[in-house]
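Excluded from the complex is one protein chain; the other protein chains are retained at their positions.
Up next, subunit A:
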(Lines give C-alpha, C1' and ligand atoms only; values in the text may rest on other atoms or scores of the structure.)
Protein backbone atom coordinates (compact mmCIF):
# COMPACT_ATOMS: atom_id res chain seq x y z
CA UNK A 1 0.00 0.00 0.00
CA UNK A 2 1.10 3.55 -0.70
CA UNK A 3 1.56 6.04 2.04
CA UNK A 4 0.67 9.59 1.20
CA UNK A 5 2.64 12.42 2.76
CA UNK A 6 1.43 16.00 2.69
CA UNK A 7 3.65 19.02 3.02
CA UNK A 8 3.26 22.78 2.79
CA UNK A 9 4.60 23.15 -0.78
CA UNK A 10 7.88 24.79 0.24
CA UNK A 11 11.32 23.38 -0.39
CA UNK A 12 12.01 23.25 3.33
CA UNK A 13 8.77 21.37 3.89
CA UNK A 14 9.58 18.91 1.16
CA UNK A 15 12.98 18.17 2.64
CA UNK A 16 11.36 17.48 6.00
CA UNK A 17 9.02 14.91 4.45
CA UNK A 18 11.90 13.29 2.62
CA UNK A 19 13.80 13.14 5.88
CA UNK A 20 10.98 11.20 7.55
CA UNK A 21 10.56 8.81 4.67
CA UNK A 22 14.26 8.04 4.52
CA UNK A 23 14.95 7.84 8.24
CA UNK A 24 11.89 5.70 8.99
CA UNK A 25 12.89 3.19 6.36
CA UNK A 26 9.80 3.64 4.24
CA UNK A 27 10.72 2.41 0.77
CA UNK A 28 11.06 4.96 -1.97
CA UNK A 29 8.41 3.20 -4.01
CA UNK A 30 5.84 3.15 -1.25
CA UNK A 31 5.71 6.86 -0.51
CA UNK A 32 3.91 9.57 -2.42
CA UNK A 33 4.53 13.19 -1.57
CA UNK A 34 1.86 15.74 -2.40
CA UNK A 35 1.61 19.44 -1.71
CA UNK A 36 -1.24 20.15 0.70
CA UNK A 37 -3.16 22.44 -1.58
CA UNK A 38 -2.99 20.04 -4.49
CA UNK A 39 -4.18 17.01 -2.63
CA UNK A 40 -7.61 15.58 -3.34
CA UNK A 41 -8.63 13.23 -0.55
CA UNK A 42 -9.54 9.64 -1.24
CA UNK A 43 -10.77 7.53 1.64
CA UNK A 44 -8.54 4.55 0.97
CA UNK A 45 -5.37 6.58 1.35
CA UNK A 46 -3.25 6.48 4.41
CA UNK A 47 -2.37 10.13 4.79
CA UNK A 48 0.15 11.83 6.99
CA UNK A 49 0.93 15.51 7.15
CA UNK A 50 4.49 16.46 7.96
CA UNK A 51 5.22 19.80 9.56
CA UNK A 52 7.85 22.12 8.20
CA UNK A 53 10.63 22.28 10.73
CA UNK A 54 13.83 24.25 10.27
CA UNK A 55 16.00 21.93 12.32
CA UNK A 56 15.06 18.90 10.26
CA UNK A 57 15.62 20.84 7.06
CA UNK A 58 19.09 21.92 8.12
CA UNK A 59 19.96 18.40 9.13
CA UNK A 60 18.86 17.10 5.78
CA UNK A 61 20.85 19.75 3.98
CA UNK A 62 23.93 18.96 6.00
CA UNK A 63 23.48 15.28 5.23
CA UNK A 64 23.30 15.85 1.48
CA UNK A 65 26.32 18.13 1.44
CA UNK A 66 28.35 15.69 3.50
CA UNK A 67 27.31 12.72 1.41
CA UNK A 68 27.71 14.47 -1.94
CA UNK A 69 28.48 18.18 -2.10
CA UNK A 70 27.05 21.66 -2.43
CA UNK A 71 26.48 21.41 -6.13
CA UNK A 72 24.28 18.36 -5.67
CA UNK A 73 22.27 20.19 -3.04
CA UNK A 74 21.83 23.13 -5.38
CA UNK A 75 20.75 20.77 -8.13
CA UNK A 76 18.07 19.35 -5.88
CA UNK A 77 16.88 22.82 -4.97
CA UNK A 78 16.67 23.88 -8.61
CA UNK A 79 14.89 20.68 -9.60
CA UNK A 80 12.38 21.39 -6.85
CA UNK A 81 11.63 24.82 -8.35
CA UNK A 82 10.77 23.19 -11.65
CA UNK A 83 7.18 23.00 -12.76
CA UNK A 84 7.57 19.34 -13.77
CA UNK A 85 4.65 17.15 -12.75
CA UNK A 86 5.47 14.85 -9.85
CA UNK A 87 8.77 16.57 -9.24
CA UNK A 88 8.48 15.37 -5.62
CA UNK A 89 8.54 11.74 -6.77
CA UNK A 90 11.61 12.22 -8.95
CA UNK A 91 13.53 14.12 -6.32
CA UNK A 92 12.65 11.68 -3.55
CA UNK A 93 14.02 8.77 -5.54
CA UNK A 94 17.04 10.87 -6.47
CA UNK A 95 17.65 11.52 -2.77
CA UNK A 96 17.72 7.79 -2.09
CA UNK A 97 20.35 7.59 -4.80
CA UNK A 98 22.39 10.39 -3.25
CA UNK A 99 22.51 8.60 0.07
CA UNK A 100 23.41 5.38 -1.67
CA UNK A 101 26.11 6.65 -4.06
CA UNK A 102 27.36 9.94 -2.60
CA UNK A 103 29.45 12.10 -4.92
CA UNK A 104 29.37 9.46 -7.59
CA UNK A 105 25.84 10.52 -8.42
CA UNK A 106 27.26 13.29 -10.55
CA UNK A 107 28.75 10.79 -12.95
CA UNK A 108 25.83 8.42 -13.32
CA UNK A 109 24.83 10.00 -16.60
CA UNK A 110 23.45 6.79 -17.90
CA UNK A 111 20.78 6.50 -15.21
CA UNK A 112 17.39 7.72 -16.37
CA UNK A 113 16.33 9.11 -13.04
CA UNK A 114 19.58 11.01 -12.53
CA UNK A 115 19.22 12.28 -16.04
CA UNK A 116 15.65 13.45 -15.46
CA UNK A 117 16.57 15.38 -12.33
CA UNK A 118 19.60 16.90 -14.04
CA UNK A 119 17.33 18.04 -16.84
CA UNK A 120 14.81 19.60 -14.47
CA UNK A 121 17.55 21.46 -12.65
CA UNK A 122 19.15 22.59 -15.86
CA UNK A 123 15.90 23.98 -17.21
CA UNK A 124 15.41 25.96 -14.04
CA UNK A 125 18.92 27.27 -13.97
CA UNK A 126 18.67 28.28 -17.59
CA UNK A 127 15.49 30.21 -16.90
CA UNK A 128 17.07 31.96 -13.93
CA UNK A 129 20.01 32.87 -16.14
CA UNK A 130 17.75 34.32 -18.81
CA UNK A 131 15.83 36.46 -16.35
CA UNK A 132 19.01 37.85 -14.84
CA UNK A 133 19.35 39.61 -18.16
CA UNK A 134 15.78 39.98 -19.35
CA UNK A 135 14.05 41.32 -16.25
CA UNK A 136 13.02 44.91 -16.89
CA UNK A 137 12.52 47.39 -14.07
CA UNK A 138 10.38 50.51 -14.34
CA UNK A 139 10.73 53.56 -12.19
CA UNK A 140 7.53 54.21 -10.26
CA UNK A 141 5.85 56.96 -8.27
CA UNK A 142 6.45 55.19 -4.96
CA UNK A 143 10.22 55.29 -5.26
CA UNK A 144 10.41 51.59 -6.05
CA UNK A 145 11.74 50.01 -9.20
CA UNK A 146 9.13 47.53 -10.36
CA UNK A 147 9.48 44.44 -12.57
CA UNK A 148 6.94 41.88 -13.68
CA UNK A 149 7.59 38.45 -15.12
CA UNK A 150 5.83 35.16 -15.79
CA UNK A 151 8.40 32.41 -15.41
CA UNK A 152 7.60 28.81 -16.23
CA UNK A 153 9.29 27.62 -13.05
CA UNK A 154 8.95 28.99 -9.55
CA UNK A 155 12.18 30.97 -9.59
CA UNK A 156 11.35 34.24 -7.86
CA UNK A 157 13.60 33.46 -4.89
CA UNK A 158 16.90 32.82 -6.64
CA UNK A 159 16.19 35.65 -9.07
CA UNK A 160 15.47 38.06 -6.24
CA UNK A 161 18.66 37.10 -4.45
CA UNK A 162 20.58 37.90 -7.58
CA UNK A 163 19.04 41.36 -7.77
CA UNK A 164 19.64 41.92 -4.10
CA UNK A 165 23.33 41.83 -4.96
CA UNK A 166 22.95 43.90 -8.05
CA UNK A 167 20.42 46.60 -7.22
CA UNK A 168 21.37 46.88 -3.59
CA UNK A 169 21.17 50.68 -3.54
CA UNK A 170 17.56 50.84 -4.73
CA UNK A 171 14.15 49.84 -3.49
CA UNK A 172 12.52 47.35 -5.78
CA UNK A 173 9.74 44.86 -6.29
CA UNK A 174 9.67 41.80 -8.50
CA UNK A 175 6.26 40.35 -9.24
CA UNK A 176 5.64 36.83 -10.54
CA UNK A 177 2.34 37.52 -12.23
CA UNK A 178 1.57 33.88 -12.91
CA UNK A 179 1.81 32.75 -9.30
CA UNK A 180 1.05 36.16 -7.82
CA UNK A 181 4.18 36.04 -5.71
CA UNK A 182 6.16 39.12 -4.82
CA UNK A 183 9.71 39.83 -3.78
CA UNK A 184 10.13 43.16 -2.04
CA UNK A 185 13.46 44.77 -1.21
CA UNK A 186 13.80 48.00 0.74
CA UNK A 187 17.59 48.35 0.81
CA UNK A 188 17.71 46.49 4.07
CA UNK A 189 15.64 43.40 3.85
CA UNK A 190 14.36 41.08 1.18
CA UNK A 191 10.86 39.73 1.78
CA UNK A 192 8.69 37.29 -0.10
CA UNK A 193 4.93 37.84 -0.07
CA UNK A 194 2.23 35.65 -1.42
CA UNK A 195 -0.02 38.15 -3.02
CA UNK A 196 0.34 41.52 -4.41
CA UNK A 197 -1.87 44.42 -3.54
CA UNK A 198 0.82 46.92 -4.35
CA UNK A 199 -0.09 49.41 -7.05
CA UNK A 200 2.60 51.26 -8.93
CA UNK A 201 2.46 54.01 -11.52
CA UNK A 202 5.32 54.31 -14.00
CA UNK A 203 6.65 57.86 -13.91
CA UNK A 204 7.17 60.19 -16.87
CA UNK A 205 10.96 60.15 -16.65
CA UNK A 206 10.91 56.40 -17.09
CA UNK A 207 9.09 56.70 -20.38
CA UNK A 208 11.88 58.92 -21.65
CA UNK A 209 14.49 56.34 -20.67
CA UNK A 210 12.43 53.59 -22.30
CA UNK A 211 12.42 55.60 -25.49
CA UNK A 212 16.19 56.01 -25.34
CA UNK A 213 16.62 52.30 -24.84
CA UNK A 214 14.35 51.45 -27.79
CA UNK A 215 16.26 53.85 -30.01
CA UNK A 216 19.52 52.34 -28.91
CA UNK A 217 18.29 48.79 -29.38
CA UNK A 218 17.28 49.55 -32.94
CA UNK A 219 20.45 51.38 -33.81
CA UNK A 220 22.61 48.45 -32.70
CA UNK A 221 21.34 45.99 -35.30
CA UNK A 222 23.54 45.54 -38.35
CA UNK A 223 21.30 45.34 -41.39
CA UNK A 224 23.70 43.18 -43.41
CA UNK A 225 23.75 40.58 -40.66
CA UNK A 226 20.03 40.46 -39.98
CA UNK A 227 19.03 37.13 -38.48
CA UNK A 228 15.67 37.15 -36.73
CA UNK A 229 15.70 33.41 -36.26
CA UNK A 230 18.84 33.59 -34.21
CA UNK A 231 17.42 36.46 -32.23
CA UNK A 232 14.40 34.35 -31.33
CA UNK A 233 16.51 31.35 -30.53
CA UNK A 234 18.39 33.37 -27.93
CA UNK A 235 15.42 35.37 -26.78
CA UNK A 236 12.28 33.27 -27.24
CA UNK A 237 8.98 35.07 -27.72
CA UNK A 238 7.68 34.06 -24.32
CA UNK A 239 10.06 36.60 -22.81
CA UNK A 240 8.91 39.49 -24.97
CA UNK A 241 5.77 40.46 -23.10
CA UNK A 242 7.55 42.64 -20.56
CA UNK A 243 10.53 43.61 -22.69
CA UNK A 244 10.67 47.35 -23.30
CA UNK A 245 12.55 46.99 -26.56
CA UNK A 246 10.05 44.51 -27.98
CA UNK A 247 6.92 46.55 -27.24
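As a convention for this text, a contact is a pair of C-beta atoms (placed from the backbone, for glycine too) under 8 Å apart; a residue touches a chain by one contact, two chains touch by 3 or more; residues count from 1.
Assume contacts and distances are computed from a predicted model.
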Exercise. Tell me the UniProt name of the left-out chain, picking from "YeeE/YedE family protein", "2-oxoglutarate ferredoxin oxidoreductase subunit beta", "Radical SAM domain protein" or "ABC transporter permease".
Key: "Radical SAM domain protein"
Quiz item: Which of these touches the unseen chain: A:19, A:80 or A:137?
Solution: A:137
Self-check item: Those residues of subunit A which, in the complete complex, touch the missing chain
Solution: 104, 107, 109-110, 115, 129, 132-139, 145, 147, 163, 165-170, 206, 209, 211-213, 215-217, 219-231, 233-235, 243-245
